[in-house]
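Removed: one protein chain of the complex. Kept in place: all other protein chains.
A, B, C, D and E label the chains in the order they appear, each numbered from 1.
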Amino acid sequence: MKRAVFPGSFDPFTIGHESIVLRGLDLFDEIIIAIGYNSNKPGFFPIEQRIQWIKDVFKDYPRIQVDAYQMLTIDYCRKVEAQFILRGLRTSADFEYERAIAQVNKTLAPQIESAFLLTLPEHSMVTSSIVRDIIRHGSDASQLLPNRMKIKPGDYSFKESSR
Amino acid sequence: MKRAVFPGSFDPFTIGHESIVLRGLDLFDEIIIAIGYNSNKPGFFPIEQRIQWIKDVFKDYPRIQVDAYQMLTIDYCRKVEAQFILRGLRTSADFEYERAIAQVNKTLAPQIESAFLLTLPEHSMVTSSIVRDIIRHGSDASQLLPNRMKIKPGDYSFKESSR
Amino acid sequence: MKRAVFPGSFDPFTIGHESIVLRGLDLFDEIIIAIGYNSNKPGFFPIEQRIQWIKDVFKDYPRIQVDAYQMLTIDYCRKVEAQFILRGLRTSADFEYERAIAQVNKTLAPQIESAFLLTLPEHSMVTSSIVRDIIRHGSDASQLLPNRMKIKPGDYSFKESSR
Amino acid sequence: MKRAVFPGSFDPFTIGHESIVLRGLDLFDEIIIAIGYNSNKPGFFPIEQRIQWIKDVFKDYPRIQVDAYQMLTIDYCRKVEAQFILRGLRTSADFEYERAIAQVNKTLAPQIESAFLLTLPEHSMVTSSIVRDIIRHGSDASQLLPNRMKIKPGDYSFKESSR
Amino acid sequence: MKRAVFPGSFDPFTIGHESIVLRGLDLFDEIIIAIGYNSNKPGFFPIEQRIQWIKDVFKDYPRIQVDAYQMLTIDYCRKVEAQFILRGLRTSADFEYERAIAQVNKTLAPQIESAFLLTLPEHSMVTSSIVRDIIRHGSDASQLLPNRMKIKPGDYSFKESSR
Partner (left out) sequence: MKRAVFPGSFDPFTIGHESIVLRGLDLFDEIIIAIGYNSNKPGFFPIEQRIQWIKDVFKDYPRIQVDAYQMLTIDYCRKVEAQFILRGLRTSADFEYERAIAQVNKTLAPQIESAFLLTLPEHSMVTSSIVRDIIRHGSDASQLLPNRMKIKPGDYSFKESSR
């Protein structure tokens, strides 16, 4: 059985992430979407909220699981017995960053392989950081989010966060 | 009338920004230099100081205005009825970042167009971040600043900021 | 009047080129699509064919002209009295190349300004070279070409070219 | 059954290509190493020689096949009923090129997926072009070639090619 | 006498830094490894610890010195009468960043020259940031560190830092 971990902070999960996971189902038998987090740095959206959104998006896909972890990604892969790390590549800046991570992972854990799919052109500009910026300003980011993951404009805007 | 917004944090405005705006006057009838800011993150120079410096630099140019805003850039463009966003491109790292922003803007506001000019070679290394670093250490950054925007070495150095 | 030259070899003109020209009409009053060629290097499609295709594509646009030239682009701009060069940017590799050209042009002809628009995400992978490759193999490239520029699969394939 | 095509000109096959194919065996049940060629452009090494070398390298691997084709890669994938294209990524320059090819392939043949592995750091500088250059000058390229693919220094040097 | 400064935050010093310094000894008569720091931002490892590690690594090399400074790098070069800045280049992202710094340095201090060596392929993915991440999670980063600079797994992990 080919099991892959799709790691990220997913703060929040985007339409680009969704597309990579769905296409990854052709390559792998099982994909674990794993939210790496640091309890000292909470991020923008609460970790429970991020997990719930992703579960909602893939509730009809039994081969997709959702989890969170606080360790090195390779240590998490060993724990869940996954031989593969799945990642999407958007731009050449992405590529340089992903290559460094993947090569260090290969050095520390040679038996774990990183496999990459290319983000679709229409998703190439979608990043969690840009989505957060839109939401923070109270605007509508729904075009950049999965269909089942609706955030209403204003829900997480500055007014909320500065209370 | 072709009106463009030249958005940025301009913390501080540099000789590279000045050059792009002056060359942009050939393309556009009116340019609004608009400082995007976040009242929760004050930045290095106070917003009022940044505005005043830019006003000083362009006081002889009636087609150039200076403003500040706390919203998405495309929402600001709609508010001031600007059809264009003007940006300078320095390096390929710049390019990847600018492309993501511009493509998201195009997705959310298809009627607003981003137009790019290339930074002159002699300005290609000038960034606000490098200028701040020089000033913070009490050194002289005047070669990287517009003529009318003089900051005396020592004015904003560590000693000041750590009081 | 703002007149821009949109230079290229356009061997052939693609859906990406078409999009840049149409969006450029917001910036400029008149755009001359100018095919730079070298009579010693004929290219894949005959120069007359390339001109005709572009004329067909824009026959309803009086502000767009089509021409061909055998000189430096800046010399051509001077000849037709255009103050601007319009170019599309697709990728960071593009960017590096375009920057070198634009900076040399600025050195040799300071009064001519190069302005850039970003290729739409869905066109970012379309190059004349890839289109030629598809056509050469007798496959269907119509998704990458303007609507009014139909090339039938097989018309320019290997069998033809090796007769 | 997951079948992947590993396409290239392999002029010649290098130690970097070998590594990608061997690691690809973890992802795919069967890999076809497919030499795309153009009978009008013979390349440096004869096509038969290139095929033979690759067959020698993988003679102990029943899940690896070697073939040659003269058509678009996606048309070849359809012919051999392969759902995947496997490619290695070395550098960000590579990445930009591979992305354009993969996105055009996705546009023309949405059911075929391109999957990427990263070249190992110690192979990141190995290209067929550099290998040819070494061999052409009569020097020893064996460190850059698979163990079973020995070319003696001088075998394909200038003296040979200019006879 | 050719004296070079090798500046960085070295938080911590890695096997990649070690390799650049040792190779730099062929180019320069004396190399000062100089830790730039900001007393307001302590970093991950204490500055005294970083200095001690580097001294241990190079204790047998009389032509290598270790120092720390709180000023612009070019001001430090002037202070220690070094005509050269030595830097390693790993990736094209590195390159863009290093180029901006070096060009500003050249503008402010034309008599100081920056010289670059390329990181070895097997070190190209090693960054202080990745090393910190491994150590923070209590894992073993010794493959990425100089032989004489052993950090035991767990010494600087989250448990420690969150006490």
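Note that in this section a contact is a pair of C-beta atoms (placed from the backbone, for glycine too) under 8 Å apart; a residue touches a chain by one contact, two chains touch by 3 or more.
Because the structure is predicted, anything quoted here is derived from the model rather than measured.
S.K.: Please identify which of the visible chains the hidden chain touches across the whole complex.
M.R.: Hidden chain, whole complex, touched shown chains: B, C, D, E.
S.K.: Among E:R3, E:K55, E:R99 or E:R148, which one is in touch with the chain left out?
M.R.: Of these options, the touching residue for the absent chain is E:R99.
S.K.: Since one chain isn't shown, list which residues of subunit E touch it in the complete complex.
M.R.: Considering the whole complex, subunit E reaches the absent chain at 2, 23, 26-27, 83-84, 89, 92, 95-96, 99, 102-103, 106, 113-118, 120-121.
S.K.: Which parts of subunit D are in contact with the chain that was left out?
M.R.: 91-93, 124-127, 130, 133-134, 137, 139-140, 143-144, 158, 161-162
S.K.: Residues of subunit B in contact with the chain that isn't shown?
M.R.: 91-93, 121-122, 124-125
Definition applied: only the chains that are shown with their structure count from here on.
S.K.: Chain by chain, through touching neighbours only, how many steps does the shortest route from subunit C to subunit D take?
M.R.: The least step count works out to 1.
S.K.: Does A-E or A-C have the larger number of C-beta pairs in contact?
M.R.: More C-beta contacts join the chains of A-E.
S.K.: Using Cα averages as centroids, what's the distance between subunit A and subunit B in whole Å?
M.R.: Each chain's C-alpha centroid was found; their separation is 32 Å.
S.K.: Hey, how far is the Cα centre of subunit B from the one of subunit D, in Å?
M.R.: Each chain's C-alpha centroid was found; their separation is 47 Å.
S.K.: Where in subunit B do residues touch at least two different other chains?
M.R.: In subunit B, the residues touching two or more other chains are 92-93, 96, 99, 102-103.
S.K.: What are all the chain pairs that meet the touch criterion?
M.R.: A-B, A-C, A-D, A-E, B-C, B-E, C-D, D-E
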